[in-house]
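Next up is a structure, given as structure tokens.
Excluded from the complex is one protein chain; the other protein chains are retained at their positions.
We call the chains A and B, going by the order they appear; numbering starts again at 1 in every chain.
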Amino acid sequence: MSSYNWAPGFIDDGDRAQIVTSRFQYEDGHTLDRYLATGGYAGLKAALARTPTQVHEEVKAATLLGRGGAGFPAGTKWGLCPEGKWPRYLVVNGDESEPGTYKDRLLMERDPHQLIEGCLITCYAVGLSQCFLYVRGEMALAQERVAAALNEAYAAGYIGRNILGSKFSVDIVLHWGAGAYVVGEETALIESLEGNRGMPRLKPPFFPAAIGLYGKPTIVNNVETLANLPWLLTHSAAEYMAIGTPTSPGTRMIAVSGHVRRPGVFEIINGTTTFRDLLYGDEFCQGIRDDNELKAFVPGGGSAPWFLPDQLDLPFEAKLVGAAGSMLGSGAVMVMDETTDIPVAALTLARFYAHESCGKCVPCREGATWLERIMERLVDGHGTENDLDQLLEIGQTICPGPFPHAASERLGLAAVPFPFKMTTICFVGPSAYTPVHSAVTLFRSEFEARIVKRKLIPVSIGASDE
Amino acid sequence: MSETVPVTLNGRAIEANKGELIIAAAERHGVYIPRFCYHERMSSVGMCRMCICEVDTGRGPQLTPTCMVAVAPNMIIDTESEMTKNVQQGVLELLLANHPLDCPVCDKGGECPLQDQAFSHGPGESRYIEEKRHFEKPIAISDIVYLDRERCILCDRCTRFADEVAGDALISFSYRGNETQITTFPDEPFSSYFSGNTVQICPVGALTAKPFRFKARPWDLSQQESTCTTCAVGCRIVVESSRDEVLRYMGVDSEPVNHGWLCDRGRFNFESVNSPDRALQPLVRERDELRGVSWNEALAAAARLINEARASGGAARVAVIGGARGTNEDAYAWSRLGHEVIGTPNVYSQMGDGLPADLLLLERATIDEAANATTIVLLAPDLKEELPVLYLRLREASEKKRSRILEFTPKQTGLTRYAWRSIGYEPGSQVAVVEEALADADIAAQLAKGNVVVVFGRMNLAETITAGVLALNRLLKAVPGSKLLPAFRRGNSLGALQVGMRTGPDGLNIRGVLQAAADGKIDCLVLVGADPLSDFPDTDLARRGLAGARRTIAVDTFLSASTARADVVLPACAFGEKDGTTTNLEGRVSKVVRQVSPAGNTRPDWMIASGLALALGSDLGYADVDEITLDIAINVPGFEEVTAASVAANPDGVVAGVPTAIPPVGLLEGVAPERNSYDLRLVVSRTLYDQAAGTAHSPSLAHLPRGSAVHLHPLDVARVGTRDGVEVKVFNARATVVMPVVADASVLRGTAWMPWNNPGPNVGELIDCFAAVNDVRIENL
Partner (left out) sequence: MTRLNDANQVLAREIIGRYPKARSATIPLLHVAQQQNGYITQEAIAHIAELVGATSAEVLGTCTFYEMFKMHPVGKYLINICTTMSCALMGAEQLVTHAEQRLGIKAGGTTPDGLFTLERVECQAACTEAPCLQANYRYRYRVNAAQLDQFLDDLAEGQLDAEIPAHGVVARVRQSIPVDRAVSVVAPDDVHEAPVWMPLSGTTA
């Protein structure tokens, strides 16, 4: 296969099945010409040849897991729209901002028609009357490519009134984001799309499928989720299920960043590929840089509790990873080698979530900032021993009860499985605590080494001894 | 009965109402779940996370924000579990993290939910040693309300109120996360008529009201429930005082009336009660000077004037004007004084802006019925300006899609935005416009759905009521079964009318009295809280009437333009200084209370009436106010159920029945003449803030009236050849006034709108109260 690296970051070495990245080899993969020349819009035609219900059933049968983070099966989600309630809308989540995550942007820049076709199939199957494609504001190229593709597809009759001569009519509207991570959360995405501040709504009662955009049933799906649909419709659920494992079928895109020899985005086989394959495999990352030791890695985006080398042999399988104390999330692995300053690394994530808190929930708004402040103090060498317990206690207000973490042979720790309890509306609050908790639990000594042991406040008129 | 749902609350089986939020169900069953953002009159947002409890719906106990989740069958709610307590303590610690510890200097200290819940549910101390958030200390977000962003806990109550309840989304969150703050748009203050409510619902001391800042500590306040009489909605309030001074009104959540809300005028005009300008002493004119005298002297002087008038040509040479501002008891005593003791038929409580008394015979709707009507027909003034809390109720009815509003108006109103149909008309054409609307298929179909409430009032002070009443009759005939909600403006207008402050056989209404006085046929004019010079729409007639009446007796709280030249001034108690009952526009009778001692030497109006009766040789027979309440219940048709006991037992008030008989009120014949194309038809109506005594003598409100001006549709501004803001000459056959032009798209083309009784030239100079309509012409200076 060609490995012309048109998409910075994307690597397609090896001989794996490609479902969503098959056109990444072409420099002009984003054009309608190339798309049509490589089988484009055949999935839409296949869908239109069946009833909406049949299409929906096919997607259900394929157990297409959502790729936005929660891993909820798309076919099941589509079925949650209350019967007889119209209109219904589709909102495509292209707000990709989870730390470490890099895949939706590639899909939008490199193969926008595939995404558009996925949207059309969804609208057809669920009876959605308008589609809003919400693209993260900072992704200028993705917006241009999607806009150009929409213009081409409209002109060619793939979108709009009476698509391909059928009764199926739908508009797809490109919408700009403007820089706010939390808007990736589906209810915040809807608020944002309504022109408001992107503050999440509480589920229940605001499950988008029941009460979404303008209070109407709304399907929110991730870009990668929808990008699977053209393939699924030109092939079949059975062929899809034949890839990967029954509980995690198909492929998924994983970005591996940090201290590996060859960081990049890979389309891997779900359920069977292990973290060891990915980090050390020749067709993937080819090991840790400079032959260093692996210290820890984040398996599923910045919100995921950290793993240690102990967990390397786990496959990309949600149940197993959950039981081991973390989650697969958005398909982002961040790798830390032995040189990594753990408190500093954890601080970058704690700061991220504190900064991105929407400000709605008190535990997140106040707690995340407090965590960040203490972490900063600890990193700067001004922390006290109290601070470590304090971090965990603040965390207990955001996530009361046992908090998931990985098992560690070195520390004699058993895993605490996913999920956790939380006092916030969305996962931003807990996510601020996650890196702090993982770092303090798994690498406490690194914090202790920085703590100045000041039991007494020195009272002195001379120069300070610091 | 609504359906119930069995749930377990702290181990106890209870029946919750279907659809009820857990927090509300628990509260009804005596379990108070702490909260900051939740407010039962607004949508839940689940921001503060304080109300989280462990709730088990079969999947094990889950942390559940009880303000967002409705009860479900067999739910197990635990508000006292270890986990619940830990969460509540944790959330409180975080809430206090950035909250300044300035309780000793905070107005809210002592009645602060944050302070209270920190004691009851908090960790006791904060471990937060980082630097707190800093903002510039209190900033004025409006004329009346100050915001201290450091104290704000971002509960979204004020912003939700502004958006959802008031419909004035002028305050909003801005920025994000830990930097979130409440802001107004630069140069667009939170100039909502309802801004004071945000101060009341703020769960901390972030929002404070100028009139109360640093005035008293909440624990020093004593309080009683009462009724606001600023307008005829009659909102339920609590009057609070300290050291015998009224310091604050707070809204009471009365289900049928105000839902806890007040308008700013009603909330803050208590300042006038404490005004140094109050009339505090009986006065008698001697050689052109008003001299302070004893009550006995003053009452004797007043009796002398009345007797002289009666002697000169009969009791009809005396007229008693006013009385809609006091209590039912005041009005009843004055009505008896006028009709029985003095014996004049010329008793009249409205000031030329009122409604015919026989409207009281029609089937009356309550506010609740209006707010639940399928169709609300407005043939009414701008309710936002005149009856603000009724505006809130009807706005909500439209926003919640319970009701459709069909509006007929000579100028766009506060409710126009929410109206299903808003039909503009030129004054005088009401009947034609209503008929045309009734012929419209959509409108006819809408009205045919039934459950129609018509709100009827004075849309325009520069026309007679004739066209309005005829239009109302058409409507009522076309839509049988519809009910009427009379949009009286003054506090107790309906009560005064019903208990008897209306003309006897062959009596004169205000217009007639003033005309008769001008013609030298009235010798003694008794003004009971009435100021014709600023209240009566035809200023020229008011002036001539006051000049023509040989003698004037004034009963009032302030000396007004009209009463300054009185021969006898009898100083009356203000609101909060006397007990009694008042009747709102639905006929709801509720209590007003004496919370402070009467200022100076003032007396309640009823007592003044009794005193004057004695001075005239009759005894009304009242030793205290309850005796009058009883007398009303016995003698006034419709008030049979309204006793001191029933009013005391029903804090929301007792709705009085419809009176049995009121003689038909004659209307002036009046066909509006065609408008000359050079002329503009005059529309004059009230604004919330004007020069009324209660506003003018309340320092926080006094500067709020917008000022006299002539508002024209932008196209008419161009047609007249002038510009927005430029002073022009406005004239007709009666007078010429000079005032600025305001280009205002809410004004109908061909009409000119002016606010009534605002600072600046007196608009009343242009109005002939006998003319069906009034026109004006505009020229550049």
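To be clear about the criterion, contacts are C-beta pairs under 8 Å (C-beta built on N, C-alpha and C of every residue); 3 or more make two chains touch, one makes a residue touch a chain.
All values derive from a computational prediction rather than experimental measurement.
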Candidates A:92, A:349 or A:378 - the one touching the absent chain: A:349
Residue in contact with the excluded chain [from A:336, A:362 or A:425]: A:336
Sole residue of A:35, A:78 or A:124 that reaches the chain not shown, by the stated touch rule: A:124
Identified contact with the non-displayed chain, of A:177, A:271 or A:299: A:177
Among B:44, B:64, B:184 or B:346, residue touching the chain not depicted: B:184
Hidden partner interface residues of chain A, rising order: 8-9, 48-53, 84, 86-87, 89, 96-102, 104-105, 124, 127, 129-130, 136-141, 143-145, 147-148, 150-151, 154-155, 157, 159-161, 166-171, 173-181, 192-198, 213-216, 255-259, 263-265, 298, 302, 332, 334-336, 340, 344-345, 348-349, 352, 355-356, 358
Chain B, residues in touch with the chain not shown (by the definition above): 163, 168-176, 183-186, 188
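Heads up, the rule we're going with is that only the chains that are shown with their structure count from here on.
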Rounded Å distance between chain A and chain B, as computed from the means of their C-alpha atoms: 55
Interfacial residue positions of chain B with respect to chain A in the complex: 45-50, 52, 62-63, 65, 68-70, 83, 86-87, 90-91, 93-95, 97-98, 127-128, 130, 153-154, 173, 175-180
Residue ranges of chain A in contact with chain B within the complex: 180, 197, 202, 204-205, 354-363, 365-370, 373-374, 390, 393-394, 396-397, 400-401, 421-425
